[in-house]
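My structure is below; once you've seen it, I'll send some questions.
Other chains dropped; remaining ones untouched in position.
Chains: A and B, in written order; residue numbering restarts at 1 for each.
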């Protein structure tokens, strides 16, 4: 492929020919995961109380799962924009799609 | 279709400028969904029996959900290969990624 990368491509580094995560997605995912970690922390503390109720714990765990899912969406979106949408240009479509399908499995 | 296609692009039509599903994915998804429909049919019949047991029904519903999920994977993979991986070339990356993220939600 001889054409230059289209301006439509999200900016991201190619360290030693390896694709890497767009900076914006990286920072936003880190922020969301930090918040989820704090939430998880508070559930662990909540479980110190012998009077804690199962359903309250279940709801909190579910909330953290939602937060992780949101962080995963940030990463996935960045990956699709920066790496999957440009696969046709690089010529590695089949490998890229195989990899992302594998990562989505059991999502 | 008379215009040349990038060699990396999976074959698919562009009816009136609209992207459409790669034929292979279309046929494979149809086959899987037909099988799921037969399975669903047999669950409906199973529910005619007043002695049917809840957990047996739950397991069958889960099996059909797995089959639909497999059919969805066939469609998604075809879409990523034929349409998302070529978005950089067409210049519609943001729209394509937005659309696929929306379709994946609650997956």
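Throughout what follows, contacts are C-beta pairs under 8 Å (C-beta built on N, C-alpha and C of every residue); 3 or more make two chains touch, one makes a residue touch a chain.
Since we're looking at a predicted model, the values are computed, not measured.
With respect to copy number, the whole complex recorded in this structure file holds 4 identical protein chains, 2 of which are shown.
As a convention for this text, only the chains that are shown with their structure count from here on.
A rotation of 180 degrees, rounded to a multiple of 5, brings the CA atoms of chain A into register with those of chain B.
Of all the residues in chain B, the ones that touch chain A in their complex are 6, 8-10, 73, 76-77, 80-81, 84-89, 91-94, 96-97, 100-101, 104, 107.
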